[in-house]
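What follows is a set of notes on a single structure, which appears directly below.
The complex is shown incomplete by one protein chain, all other protein chains being positioned as in the whole.
Letters A, B and C mark the chains as written, and numbering starts fresh at 1 in each.
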């Protein structure tokens, strides 16, 4: 029922029963929170955005006004108390998540949580235990699993077109940031390995169907003066050893002048698949300097379809009591690899998994 | 507020006033009617799909059930009587349009009408006169004007990047049809020149900013046995002379095995722009036979974003009393070229415009 | 034995017998003459460039010095008298060709002649008769038949991958010319339909395997002031009806700012093939304006491999007494279509073939 947007076919057709809607409370009215809120308010028919909470209440109010949402609060607990809320969508810094998810689990509210799941394995385990106890669904916001192009890759792999997997790579390149946000502060975000590369770790686990056994990472600070002092890298490169022997590779750059560039490839004994180079549109302008096309300039531009579909599928999982596609265990695995990669950067040596941060 | 779908940025940002919605009645629950209905019901926040009319009432009922629309009728006049209906969306065969639009105009209901506007210039003129008298807006459904890639082309042209225009081409290739629908019957649809190529004629007028002065067309029936008997072409080729001297070209094939292929190019003294080859997604599968990508397989897949945006813009035009982007006069111009092209095919000679069918 | 140049595999592997070389005399030391001369002197092992003739003897001398060729003459008859000369390569204006070929035929010298074969059907027939009588081989320089990419298209068609052919197009876009050369003078070159578009006519006949039955052409002068006075078009568009019913299309522009652009496509009931957009190389430069690639800037850049291979194959045809791949009859057919297209532009009506200029 989703409009076939911009040349792409809907991969998950959904059938809605009449009238039943899932009530959702948004916690966090920052940039990714607003992306999710607009999808919920306008483009996911079976969801209803019941309320918005943010400690910075002005942001919540502004978003609520735009989307005609009545309930606004500084305290997410008000959403937990609201019987119309079936699930919370957590678009908050990671350090807040363990407590929020524990409280939600006690109230039986489902959780859609932005990545990363947590900043430590201890917290991740705590979340998983609380969710299990509360019997709630927890979906982690690795939206690439819902990207139609990556789904085609998954389909080719599952259909056996690639044979046995030999090599996987995934990369994330962010455009220049000005100013730098809180996500570059490792204490708040977990650093580039948890905040950014955990997307790539998740793609590698997902497409290969294999767990990571060893990781070697290197990071350097080449652009942002603010980061140099804190020893925070803006360019990283990671080597992963997968179960069964295949190698995998991640690279990430935080200052990509040509736009937002996310690509992935899987090489197997029978075939390979490459996803990228994501073009902004198909208009090529040609003159005496050559031809010119354009990359997407931001992650919502590249992954807008995926951001929509992950939420729509989460809503469908609640309505039909299905297993979510990106579980808390998946979220934990990405955190574990990210922590191991961070440690490897410090020690300048490979780190074996399982790793206990 | 539209979700950034599939890597593409919204070109028309809309600001909605609180609460005000435009009530729309759909006439025609066929394939394109359903595309529009779903956009209205789910993805255009300021529109409300008030009712659905179709002489084949089962189709209307089925669609209404899916979209939770209360009013269903066999007679579109019931929609005209409904005070909640601000506008009609006509997804009906062309011969029905003159009367429907005249009646709507008398009731002050705005009109969004699928292409072509009419089957004759007389009918087109009648529609224009009625709309003028009724003071209503009429938008014709040439959705390509809202396609983000073609809009980039328009922007490049308007920004002067192409200089003076030398050559324009537009083509439409439809996948094999089985069975053939009513649109291949010239009496109902106006034939391939009005039904299909009028999209291309509109793109050429739009991007070049020039009117057509002469047209030469040729058509052959190479595939469909059903069409051979009626002398109805399934492959056509058109040469157009534009005001100021530039040449333009249209070709269309009704049996394109690799999918739905619509492309356009404009060549100027300073630069050129090419829109196409629309890929279905960015996943390339590679094996020992080479690499393989995919074309879109249908027009809604290629133009889903445009189908959404044309309706959203129509709604916005009503809310803000703006001029629509594809007027009845544009619809008439495309009909005129289409009729001249049809005549040229018959006579095997070029036809000058203005042409009075 | 040809070096595998720039990613492309040699399609015609040749086996040379020891020592035997074909002696060739070049007539015409202009731009295309020099391309052929360098191929003969350096890159076609079984050919020997014996001598060069040009009425403008300075050009011949300069080229001969560069290539270390001993025999230079103002009169091509000296080459005809030379027993070391097995074949003449005629890179001269068309009006000179009938006499030259007749004389060569009398001496039993084979002919490689640049396109077009002649300026009239009478001359073309005279050439064919003379060649038949003299028992010599005549190959016309439609080098696209030797382009590896177009050969792949031919292979796909011959292997039946396209099914029955529905539509063919071929286009040639030349970069801006300054100053205009003799080839824009219709009296010397035959005009754009013989000089440029005859390449496209030949590609259409070759790939479709069908003769042309009717042609409609239109031409306009939009850029070059020098041409406006003479009514000589710099932009043309041609519709062709092929035997068996398929339509074909040619367009050509003489002022293409982004470079030299030659492409072709064939659409069939089972598949389609597209050849173009020829990139200059595979380096993409990306910055905040998008990514940028480059078109070839000239016909030798685009077709260098083909120019080499057509001559090498001609030499091989002589050595092994094989039929050439582009015969005088092919050359005549392209002239006939070109003349009909020129007439159609004048009369503004379609012209049926056979056409007697």
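We take it that a contact is a pair of C-beta atoms (placed from the backbone, for glycine too) under 8 Å apart; a residue touches a chain by one contact, two chains touch by 3 or more.
Note that the structure is a prediction, hence the values are computed from the model and not measured.
Trainee: Looking beyond the chains shown, say which of C:31, C:243 or C:287 touches the absent one.
Mentor: C:287
Trainee: Which candidate, C:132, C:270 or C:349, sits in contact with the chain we can't see?
Mentor: Answering carefully, the residue with contact to the hidden chain is C:270.
Trainee: Which is it among A:153, A:232 or A:267 that touches the chain not included here?
Mentor: Looking across A:153, A:232 or A:267, the contact with the absent chain belongs to A:267.
Trainee: What does the interface between chain C and the hidden chain look like in terms of residue numbers?
Mentor: 1-9, 18-19, 35, 38-39, 41-43, 45, 65-66, 68, 148-150, 152-153, 156, 161, 270-288, 291, 296-298, 300-302, 304-305, 307-308
Trainee: Touching residues of chain A against the unshown chain: what are they?
Mentor: Spelled out for chain A, the touching residues are 163-164, 166-167, 169, 173, 216, 218, 220-223, 235-237, 239, 241, 245-247, 249, 251, 253, 255-258, 267-272, 348-350.
Trainee: I need the residue numbers on chain B that touch the omitted chain, in ascending order.
Mentor: 257-259, 277, 280, 286-295
The working rule: only the chains that are shown with their structure count from here on.
Trainee: Which chain's mean C-alpha position is nearest the mean C-alpha position of the whole protein set?
Mentor: Minimum centroid-to-centroid distance belongs to B.
Trainee: Counting only Cα atoms for the centres, state how far chain A is from chain B in Å.
Mentor: The computed centroid separation for chain A versus chain B comes out at 37 Å.
Trainee: So what's the Cα centroid distance for chain B and chain C, whole Å?
Mentor: 42
Trainee: When the C-alpha atoms of chain A and chain C are each averaged to a single point, how far apart are the two points in Å?
Mentor: Chain centres of chain A and chain C, defined by C-alpha means, are spaced 56 Å apart.
Trainee: Where in chain B do residues touch two or more of the other chains?
Mentor: Answer for chain B, listing residues that touch two or more other chains: 270-272.
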